[in-house]
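For reference, the structure is listed below as structure tokens.
Left out: one protein chain. Kept in place: all the others.
Our next item is chain A:
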């Protein structure tokens, strides 16, 4: 635009003189330029690429661009060939119109130049030549565009303007910032700072204040009523905040205090009770109320209203299906090659606390003569008690060395590490295996430890006995039975049960074929304490010798041990004594006053506390009531003897002797090999003889409540089942076991099973063996069989105990009935005999002669006839006439 203005001003003709032009044309041109800025910009301006040119008519005709003929205002462009122009220049040299642009034409790169007919003389000449290629292109395009633009431009104006992205423009002030600038506070000048400080000499000097009214004028503000400015606007800031209050509290501090209360129920004094009991009120109350009670009580007895018949019915048949086996299944069997050869097992006992461990006593199978013959050999082969564990069926875990063959042994109930046994020579032996308990317990855990204990397994530990009784003091015959007294009571010297303060088993009972039952105490009697102190001193001087690695538990007893009670069994009715084989006493429990029980730790303390324990003096001990001191003893001759172990003092000699047994009964005709109490009923005893068994009830003295028929095979051992009250096992000489179920059959066993080929010597069932219920059966050839008790034989039904008890009661009643009948029968018999006797001793009646007898008979007959007549007359059936005629 500026250029256009500028060029207008300098519309100075160039070297080629253009014709003068009227001003109006120039104005027109200007106007035109405004319309078509594109064309105007290129035409009016005489840019470098435009060269105004005059072409003569000759040239015009030559090039075919005659004005207004070839080229018109609409079509002003004409392309001229460069060669033609050059030709023309050559031919006409200086006259050629193109001479001024000669060099340009020659330099022109392309072949054709553009000649534009300048009708309006915009560049001052009729024609102009476009000198550059670009301009030529622009020319060619722009008019085409201009032609195109003119037409559609009108159309565009009708359409909406194309949306363009807003371009940012610099901000144009409209005047709004003035207000802000007015409001804002700016410092017009920098702040002035003054620092006022007193002179140094005044610092620290004492100050003297005084009133200073003079010398200053006060101008205080006052409110002028004539002039007031109300503040129209005010700048304040507001902040919202919550209501706050300030408050405080004080709490009471309650600190914990120990408090206790004690209460007791209200009770009446005896007088008050008496008073109440005598009152009329109570009497009436009782009498009125008793009827209700009686009715209800009887109702209950008649029928149990709440009994669920359905459940009770099914429980009896509650045998889970699938468990139909009734046979004893063999679980394991133990036989040691070294020690069990040629030997028989005399006694078997499960370890009371460690499950899976069983102890077995081996004895030689020799009769007395053979023993004497082979005595030297026997001395070299000591006998052992072997401990077997289920984890190792080949090697026994522990061996207890015995001085002689042990016929019976027992674990101490309160301390399972102590074992007492009775030998064949009458000695009583004690072992302490506490050193080896871990080994036994390890084996229980199974194979895990075996690899660790390989070195241990090579040598089976042999435990020597701790103590052995003195030979002269003990039995003089093989000890056949040994049992521990429970820890609940102990016996004094007289056999009176007294309270056991130590709460551990300290006493045991043995019996042997030498006709006595001996009571042994593990503690030293007080009388010996004197000498013991000497012994103790001796032992303290030199360290206690421990040959064979024997623990010192019972060193105080070794070889000096003697029984403190000797119960002999004199025969009732005849001289001599009973020779006991087995015995059984009642397992008594004692109620403790709870305060008296000593702390357990003190008791579980060392086992060697036995050495320190002393038999307490008789005065200190408190006798206990409710303990039965009676013993059942089975003898060699087949009798069952019931005796009391309490000793009585013979007033004459001052010696203690035992009372005669109260009862004896010849139950079996050969030796009694088992006397055992039922674990469920404390008063039921099973005795087994050679040909049968018998069941006794304590207190019933007339005979056994059940006696079995004679069996073909000899019975060797009997054992109650620990889980079923009605079941017991009988071992036989041919190696079979009979299972007797009292609720099924009493005349024959419910089951028979052959276990081994040799006779059974011992049967024991275990109570603590985990989920297996096992029966240990030992036989005469030295094998120990462990059998599993099947479900039927170990699961008791609900009412089994009740039923068995009823059965026993019934049997008892039967016995009583028989007794009574017996008595009655005897009485009757006696009466019969008396009568017969009487008859015999009466004088004979004299015989009357026959005539007299006839006369008597006739007289009777006549009397009878008279009587008949009277009767008939009275009845009105007789007619006098007939009667007289008959007569």
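The criterion applied here is as follows: a contact is a pair of C-beta atoms (placed from the backbone, for glycine too) under 8 Å apart; a residue touches a chain by one contact, two chains touch by 3 or more; residues count from 1.
Note that contacts and distances are computed from a predicted model.
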Report task. Consult the UniProt record of the chain that does not appear here and report its protein name from "Interleukin-7", "Dynein light chain roadblock", "Superoxide dismutase" or "Histo-blood group ABO system transferase 1". Result -> "Dynein light chain roadblock"
Report task. Have a look at A:83, A:134 or A:294 and name the one touching the chain we're not showing. Result -> A:294
Query raised in the report: Of the listed residues A:81, A:283 or A:824, which contacts the missing chain in the full complex?
Result: A:283
Report summary line: Among listed residues A:267, A:438, A:472 or A:852, the absent chain is touched only by A:267
Query - Positions on chain A where the hidden chain makes contact - result: 265-268, 273, 276-278, 281-283, 285-290, 292-294, 296-298, 300-301, 304, 306-307
